[in-house]
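Presented below is the structure to which this report refers.
Here the complex is missing one protein chain, while the rest keep their positions.
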Amino acid sequence: MNSFGHSFRFTSFGESHGAAIGGVLDGVPAGLSIDLDLIRRELDRRAGRTGSVGHASSSRAKNETDEVEWLSGVMDGKSLGTPIAFIVRNQDARPEDYEWLRTHYRAGHADWVYQKKYGIRDWRGGGRASARETVSRVIAGCIAKQLLALRGIRIQAQVTQVGTETDPTRWEKLLEEVRSAGDSIGGVVTCTITGVPVGVGEPIFDKLSSHLAYAMMTINGCKGFDLGSGFQDLAKRGSELYHPIDNLETLELPASGGIDGGISNGDIISFRCAFKPTATIAQLYKGRHDICIAFRAAAVVEAMAAITLINEKL
Amino acid sequence: MNSFGHSFRFTSFGESHGAAIGGVLDGVPAGLSIDLDLIRRELDRRAGRTGSVGHASSSRAKNETDEVEWLSGVMDGKSLGTPIAFIVRNQDARPEDYEWLRTHYRAGHADWVYQKKYGIRDWRGGGRASARETVSRVIAGCIAKQLLALRGIRIQAQVTQVGTETDPTRWEKLLEEVRSAGDSIGGVVTCTITGVPVGVGEPIFDKLSSHLAYAMMTINGCKGFDLGSGFQDLAKRGSELYHPIDNLETLELPASGGIDGGISNGDIISFRCAFKPTATIAQLYKGRHDICIAFRAAAVVEAMAAITLINEKL
Amino acid sequence: MNSFGHSFRFTSFGESHGAAIGGVLDGVPAGLSIDLDLIRRELDRRAGRTGSVGHASSSRAKNETDEVEWLSGVMDGKSLGTPIAFIVRNQDARPEDYEWLRTHYRAGHADWVYQKKYGIRDWRGGGRASARETVSRVIAGCIAKQLLALRGIRIQAQVTQVGTETDPTRWEKLLEEVRSAGDSIGGVVTCTITGVPVGVGEPIFDKLSSHLAYAMMTINGCKGFDLGSGFQDLAKRGSELYHPIDNLETLELPASGGIDGGISNGDIISFRCAFKPTATIAQLYKGRHDICIAFRAAAVVEAMAAITLINEKL
Partner (left out) sequence: MNSFGHSFRFTSFGESHGAAIGGVLDGVPAGLSIDLDLIRRELDRRAGRTGSVGHASSSRAKNETDEVEWLSGVMDGKSLGTPIAFIVRNQDARPEDYEWLRTHYRAGHADWVYQKKYGIRDWRGGGRASARETVSRVIAGCIAKQLLALRGIRIQAQVTQVGTETDPTRWEKLLEEVRSAGDSIGGVVTCTITGVPVGVGEPIFDKLSSHLAYAMMTINGCKGFDLGSGFQDLAKRGSELYHPIDNLETLELPASGGIDGGISNGDIISFRCAFKPTATIAQLYKGRHDICIAFRAAAVVEAMAAITLINEKL
């Protein structure tokens, strides 16, 4: 329910306005020097504390600080092989912003279903359903990335589409227009993974592609996933996508997204995630709102891809 | 690896040209009268032995017969609560059709990655990677559907797009054109689920949407999944998709696809699966080929949706 | 690895001399008022801060204090249905007591195998292998007990044997003799569970008895488990243990320990755990040592039995 993975199991906990959010990482091998700089950079990226165009769309990020406290599993900066527990204390100067949520539900948010499911909810700022939960994912993802880097595997995710616009030079103006209208807009994050050897993933149910789809769809606001010739290549015929295999040792199959029959084929893995427009829009709700969550989500996509991959038999 | 689900666990086995394909169903409650007619109908649908437009595109289906043999877990037609094992013997009159696969690999197929992963493969007709494996899924899915029907939950999947064409009246001509060219074409299957109560699914990792995405991406040829405002609504703004919640007891949120924050909101659940064009095309390979696998896949989409749902806490 | 259970999943973390030990509880239903008094009492019992004969054997307990800090999943004293994370900060006034462990290994302890397995270890006071880890188990167990009590299920564990002595009136003298000799002694804890309905447990692999055995054998120092006619009734013949079932609605089967074929039969469940003599004995190692760990272990046996049962389909 709040755990992800088996050999590298990440358990997430915390409400956005409780004492702390945090996580437990089980299965990190002993002897790893935790890269605290990487974690800080990725937390800043997730929070929109960097200067890129999309991040500029978020006003809320500047006030957040994310100080990681390590509770176990690390001694003198090195992993012990035992579970690594970490927390980030919550600080919010304006709890009164959320007081109205005690009695209101926001469309497109999980407020209402939480209340129906549990009969109780932490209404303060989204509670468990808040995007703040992804702080823990990013920290876990950084440690997974370190382990993947040791195997030569690298992951990169970035926004490739804002609304239907795929030309980045046109995004700034588009986002400004959306903001002015007190509105929000969806986007697509594309993630590429290099260095994955041939043969990763299982052929029937534990397909690598299935694991990636599962992981991406756990990210708040992600409503779609495809790879290779997914939704984007429906205009193409089979003859355009597939060519006879001449050389048995190498494959060049852009149509596969790097995965055939659920198993990595040695090619670059590339998949897309569709993010919906932010449900909380300025026209309806006061407060701080992201215009396009895809920008901040890119760091989370990378983190979840890393946690997914490190759980595979590499 | 070859098991799916926990409370209703389906284990699949079998190669397309081995002795049999089959499955084991663990967690079926005692006392269920297995609906053999439903199973026969769905197996015919999966095999393309029905007369609809898309199915007509498959010539291979007519020769297949799928006789289910029940090995355990059923006595006098009723489930015992113990594991239900079933097999379908394989019959193929033309093994020589596949002889060339001993030494060849087909683009877009799993032949090559199997060989690299295992160092050995059953080359006869795709072996374990053959779509024949979905016979077992359809049988398991029928039993899951029976259990869901007892709770008032119904699932329906059908092709809604062939290539980029969403108007069904134009499909027959399009498919004929593709066939004449010895080519293949992709498609989209849309699945709707009615009767799911509010509150199904977990909020962080075991989201209902994540489970569905995982399940669909395990189907051969499925390269994409979305629900609600996924890839299809990227042109829309937040203000077009979300409206304030006035009535606390009912939600009308087409943008959500029936799932908010991973939890069912009581609305009809609706999601799409993108199927790639068949990789084995007549231009390149002789033998029997499907023009558009989405048609036969619809039965498998339903089956996997059923197996996914019955594993949720309903 | 450091998680136990599925529907009520307990994840444990922490080294005895790290920042904190703690746990995450996933699957606690919403709306439960956490019984902090019960937790305090059981932590005192585990620590030997109560006055009973066996506990008097432990001198180390008096110095420990266990202040529980709740990080998530609880609001206004009630569970939210989200993961409950808690920590207990470690305090040890005498780290120098353990300095020698940097370079030494204790027989019967996990020091040596940790070093070989991980190539690194937290040598301070046993680190992860310290019995201090059971603080987290006891806290988790108390919440499980609360949930079980709502179903009328109660668990009680106590020492029933010290060495080979089953008469409690003779224990005090025996323990004093062992202490004077700078030695240690084993013991047996017997646990009884009342109120479990008929039908709990699965018949083949997920037997209730198997789950209990697994859970008990995870407790430090527990080297044996039996129930019903286990090791203790080997002198008896079948005719002494079994009688024909006359009354179909009730069973009286002391030989079964309340479980037949892995499934609860409605009778009181009763099992035994054998604890080895403390490996760290005063003859060999200076410092504070328990004479007979069974006394403090009884609280842990109860906790693990509770966590095991609440994971069953009740």
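Each chain gets a letter, A, B and C, in the order it is written, and its residues are counted from 1.
Quick note on the criterion: a residue touches a chain if its C-beta (ideal position, glycine included) is under 8 Å from a C-beta of that chain, and two chains touch if they have at least 3 such contacts.
The structure displayed is predicted, hence computed values, not measured ones.
Only one of C:S16, C:S72, C:N265 or C:N311 touches the absent chain when the whole complex is considered: C:N265.
The chain omitted from view is touched by exactly one of B:P83, B:G125, B:G163 or B:G257, namely B:P83. Although one chain is not displayed, its contacts with chain C can still be listed: residues 1-4, 12, 104-110, 112-114, 116-117, 128-129, 133, 161, 163-164, 178, 181-188, 198-199, 202-207, 209-218, 220, 223-239, 241-245, 248, 251, 253, 255-257, 260-265, 272, 274, 276-279, 281, 283-284.
Not every partner is drawn; the one left out touches chain B at residues 1-3, 9, 11-15, 18-22, 24, 26-27, 30-31, 69-73, 75, 78, 80-85, 87, 117-122, 127-128.
We adopt the following convention: only the chains that are shown with their structure count from here on.
Among all pairs of chains, A-B has the largest number of C-beta pairs in contact.
The chain with its Cα centre farthest from the Cα centre of chain C is B. Once the centre of each chain is set as its mean CA position, chain A and chain B turn out to be 27 Å apart. Our note on geometry: chain A versus chain C, Cα centroid distance of 39 Å, whole angstroms. Chain B and chain C have Cα centroids lying 46 Å from one another. Those residues of chain A in touch with two or more other chains are numbered 1-3, 12, 117, 128.
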